[in-house]
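Heads up: the structure comes next, in structure tokens.
Of the protein chains in this complex, one is absent; all others appear in place.
For subunit A:
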Amino acid sequence: MSVWHEIFSFEHYGELLSLVRNSLVAGAVLGLVGGLVGTFVLLRDVTFAVHGVSELSFAGAAAALLFGFDVVVGSLAGALAAAALIGVLGAGARDRNSFIGVLMPTGLGLGVLFLALYKGRSVNKFGVLTGQIVAIDTPRLSWLVAISVLVVVCLAVMSRPLTFASVDPDVAAARGVPAGALSLAFMLVLGLAVAASVQIVGALLVLALLCTPAAAALRVTASPVLAPVLSVVFATSAMLGGILLALGASIPISPYVTTLSFLIYVACRIVGAVRTRRGWTARRAPA
């Protein structure tokens, strides 16, 4: 029973809740960012890049811990550097994946090195890999909100041409969409989103926020308006639910978030399968 008690505990819940107000705000903001970015991650098929960028973000955060500067700055620098490299060097899909395959272990290795050399609190060490909720102070929250606002504004502006260039690059280019510039711009936005997420859910589990909710949404809708909305709802539910469940327990937040995220995905797959069987494909009779 003691294991269960470690995983789920609701003693002193009211007092704890007031302590994690910042975390709940952070969770909601990240849900918004993760849900929106995730839709484009899947549309552009750059899931693997998310993982690559998060490992470099982890290396940046670990370097920041070791050399004593702000962890937010470290993870941002790492994520943006990785995103820019992938965006510039990995233009083609095949190119990109092998390049990420090279980049990822390099990042992880550096991160492990920096953490091994770091003599500070081990909670900090673990946090950048698997996430934490308690340590979100107000300056850190401000960073997070600022990054998130930037991400959302950028996505809102480039949403339509980015969709065009992702689905049909040749036609989009012919219509004057700057496909190459957009592709790089999106990678940088992705870098920002990853850096923000790494702070809370940890480098290893960023995909639970940037891929799973969007994948769930795209199982149940093909509407370009509804898909991002559902994706945001799913991501936010997983984040907030994860934080609330993790609150009393002595375990990092990430397993709660990933499990909730996964359960939503399974539910959506079932709904999607039923919808397809019931005739999602049905053609109306010609008028």
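The rule is short, and it goes like this: contacts are C-beta pairs under 8 Å (C-beta built on N, C-alpha and C of every residue); 3 or more make two chains touch, one makes a residue touch a chain; residues count from 1.
Rule of thumb we're sticking to: contacts and distances are computed from a predicted model.
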### Task
Mind telling me which option in "Acyl carrier protein", "Fe-S cluster assembly ATPase SufC", "Short-chain dehydrogenase" or "ATP-binding cassette domain-containing protein" is what UniProt lists for the chain we can't see?
"ATP-binding cassette domain-containing protein"
### Task
Quick one: say which of A:20, A:49, A:227 or A:244 touches the chain that got left out.
A:227
### Task
Decide which residue listed in A:17, A:43 or A:184 touches the omitted chain of the complex.
A:43
### Task
List the residues of subunit A that touch the chain left out of this view.
39, 42-43, 45, 155-161, 163-164, 167-168, 170-177, 214-215, 217-218, 221-225, 227-228, 276, 280-287
